[in-house]
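Note that this complex is displayed minus one protein chain, with the remaining chains in position.
Chain naming follows the written order as A and B, and within any one chain the residues start at number 1.
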Amino acid sequence: MKPQHDTALAAALWAQEDKLKPCVHCGFCLPACPTYTRLGDENDSPRGRLYLMGAVVEGRLSPDSDAFQTHIDRCLGCRACEPVCPSGVEYGVLLEAARESIFRARKTPAMVGMLLAVFSSRRWTSWSMRLARVVRGLGMAGRAARLMPANRFFHPIRFGLAMLDASRERQFPVASPSGFAAPDGSADGSAGDGSSEAGLPDAGSSDDPSSDGAARWREGSRGRVAILRGCVQAGLFARVNDATERVLRANGYEVVEVSGQGCCGALHTHAGDAAEARELARANVQILGSAQVDFIAVNAAGCGAALKEYGHLLEADEEYKQTAADLAASTRDISELLTGDTLQAGDSLRVGAPLPARVTYDAACHLCHAQGLREEPRVLLEAIPELVVLPLQDEEECCGGAGIYGVTHAELGGQIGADKVSAVLATGAEIVATGNPGCMMQIGAGLLLEGSDVIACHPVELLDESYRRAGFYDGP
Amino acid sequence: MNPLAELLSERLSKGQVIDGFDTEAWAVCGRVPQAVVFPESEAQVAEVLSLSSEEGWRCVPGGKGSWLHGGQPPQSVDVLLSAERMDDISEYEPADMFIVAEAGTRLDELERRTSECGQWLALDPPGGERGTLGAMLAVGAAGPLQASFGCPRDQVLGATLVTGDGRVLALGGKVVKNVAGFDLLKLVAGSWGTLGMITSVTMRLHPTPASDRSLLFKGAEAEDGAELACRLAQTPLPLAAVELLVPGEGESGGGAPSPLVAVRILESADAADEAERVLSESAGMAPVQRLEGEQSAAIFDNVRAMEDGAELVLRLSLLPSRLPELVEMTSRLSDLYDPNEGWGMRLAAHAHTGVLRVMIAVVSRPDGWVDRAKTVLGVLRRSLEAEGGSLVVSQGPPEIVSAVSAWGELGPAALLTAGIQAAFDPAGILARGGSPQ
Partner (left out) sequence: MENILPEPLTKELGDRLRGVVGDSWVIVDADRLLAYESDGLTAYRRTPRAVVLPRTTDEVSRVLSILSQEGVPVVPRGAGTGLSGGALADGDAVVVGTARMTDMLALDPANRLARVQPGMINVDLTKAAEPFGLYYAPDPSSQSACTLGGNIAENSGGPHCLKYGVTSRYVTGLTVVTYDGKIVEMGGFGRESGGYDLLGVFVGSEGCFGIATEIEVRLLPKPEGVRTLLAIFDRLGDAGSAVTEIMAEGLLPAALEIIDGPTIRAVEASVFAAGFPTDAEAALVVEFDGIEAGLEADVERAVARCREAGAREVRTADSEEERLALWQGRKKAFGAMGQIASDLLVQDATVPRSQLTDVLERISEIGVRHDLTIANVFHAGDGNLHPNLLFDRSDPEEVARVERASTEIMAVCVEAGGTITGEHGVGLDKRRYMSLVHGPDELDAMRRIKAVFDPLGRMNPGKVLPDAPDSAGAAT
């Protein structure tokens, strides 16, 4: 169809027109979409949004129309629609293009603009994270959140404080396993007993320096890795970064420190600020690309997905496109690096000490839908002796965190988050593990406001705890 | 010949119309028609019906007359149309597993033809093999096999219907999946001839099962039998039928009648062995009898004949899990019959659908029996309806059926029902009694 509209604003969508065409309007994506299943308006479904994009391309709808902006904005970007699409529509790419059209068409709301500006600057990021840590350190955030009235006006502050409090490090509610008396990490032999009892490989003996095992896990034997430190991750979840580093070393990787990293740009891409996202990407490609490592390890699903798409993001940039693609190709989620195809045949994830607790796993959208990593985090958790992994209803549904969605769409995000919290509580687990800081905070905040003791953490933290108890970190 | 018969025989031929004494065998719920006609083509049916519509003669379509005593009694009958002389099997394509036959084709004739090709019509309506295809569809009759194969409505692919005003409608088709337009065929199935006369029927056929096995389990008392039937029906097995059978007092050789649960399995021999193991385990006992092949079919043929000779037949329904309550409720009928006359009261229930048939051999008629029957049936119907169930008087002395009505109130659906009747039969010559049926 020939466009009749003045299409300057629709240029970004225009460029992706061939990606819109495969949509045959079958509707298979509707039940997969968390906003459609809650709102029932087809404009809030993937098919509806694609239809709106198509209308913009056809010149029947203006990208600065309220309908286009509202419904594209309301998308969580979880991409749950992609794996159910028989035609293979690349919804994520189209969404970014649509957001770029909108970003160019309108003035960015103040709150969003401010957030993006903060993450664009390393200094601002660092300062704001420091401030956040101070507030968190006062130990008042959670209590204040719970005391605040749960109305529309206070919601963003109340939920924000709860999220902050949820990022606090907390003691895992792990019981003593049978025959395992000292949970302080000193009981090497007992750890072996525990895991033997569970019918799993004997962690104690495999750590024995005289066995073949030790050689397998000698640091550096698996390759050189740089960890993407991230902004929120580095600011509020330094412990997850530390755990990642320890676990990687314990599994035979050499970890290289790369300083000067910036925000990955995922938030900007999702908000439609593609220009800024490219700027940030170029900086990271430069820094990380020259680090001379085999892999970039990422423990934040959203950042991992963004890095893996650098090739696409910078495809029009002649200077950067090759290094960007190379960087994307070497990017691995931590779960992938520990259990996935990067392992040599015969290698396996190292087994630590028992962690007798009940955990449930929430699949972060940017792991399962964007990166297609479904089994890896589960394999990681299931390798921990005595850790019971309970199934979570709709585990692949978005938690409503979705970057800054909780701020921009407090009500709907809250509703989606509440459903996730109920699902977590229904499992009876003491811990919910999820591979993205935003999800940890979103679910954690929801649990906190429910008055629940269930802890939200990263899967790698549990593995780290298991290794600590097994004594893998007790230095020579 | 009476003037009505005279007029009809002018339109058809002399040999196709009878009147007077000869029509008594064709009484509809005791109403003797003025004339019985035997049309030989759908054009003749159309002619009779359009003439009757003009004249305002009340008509009842029939086959060989097996079901004429059932349903809601008409106020009067002027013309009975019998499909007896329309009994051709017009098309049979074994590879496509359907058969087209005229409405007067007898079920046993159909059975004979299809069995030659290793196929069968998987329905076992009451009344045995003598009934006709058209009548079976018109009354929507189904037996124990409804548990697995459904009712005629589920197996009819097409039919030709001549409406009350003589329009000839070809409904449905020859293929199983067909959603071209509104499914008027569903209205025809079970309409008791009130929308028109069915002249031709296309039925879906099934391959004759590789093995036919029936297992009989015995319960101590009627309620135990009902519980057992429920339990067996709830096993996750593909059972063709689970039927609770309680013989009448008069056929139990004294003492309380002991119930049987008959389970029919139409799977391969290996599968039947496995089903038998699961059923025995669930019943907590082995079957008292195992019947194979023709013997298995024969016991279910007996079930089809259970209504024969009954003066009153009721169909009581509740959700299947409440079958024991339903059986227990039959004790309220004790006033209506004398257990020493004939076989007394027999029960037969389809455990998967929760339909309990009550067959009473002879209705005792002391003073005021009509009033008493009205009261008893009315109260029973109300209590069943309050529980989401129903009571249908499927045959009985016309005085009772007219008084309590065969089906009861239709509620808000009555308007739609009346509209549908008028759409097919504008002159209202086919309507029966108070209810459109």
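Definition applied: a residue touches a chain if its C-beta (ideal position, glycine included) is under 8 Å from a C-beta of that chain, and two chains touch if they have at least 3 such contacts.
Because the structure is predicted, anything quoted here is derived from the model rather than measured.
The undisplayed chain touches these shown chains across the complete complex, A, B.
Within the complete assembly, B:Val176 is the residue of B:Ala25, B:Ala43, B:Val176 or B:Ala220 that touches the hidden chain.
Within the set B:Leu318, B:Leu333, B:Leu380 or B:Ile429, the residue that contacts the chain not displayed is B:Leu318.
When the omitted chain is restored, the residue from B:Arg112, B:Arg167 or B:Arg382 that touches it is B:Arg167. Screening B:Leu7, B:Leu51 or B:Leu184 for touch with the missing chain picks out B:Leu184.
Residues 93-98, 118, 140, 150, 153-154, 163, 167-171, 173-184, 186-187, 189-191, 195, 206-208, 210, 234, 236-238, 267-271, 273-275, 315, 317-322, 353-355, 388-390, 392, 405-408, 410-414, 416-417, 419-421, 423-424, 435-437 are the ones on chain B that touch the missing chain. Where chain A meets the omitted chain, the residues involved are 1, 21-31, 36-37, 39-43, 45, 47-48, 51-52, 55, 60-61, 65-68, 71, 83-89.
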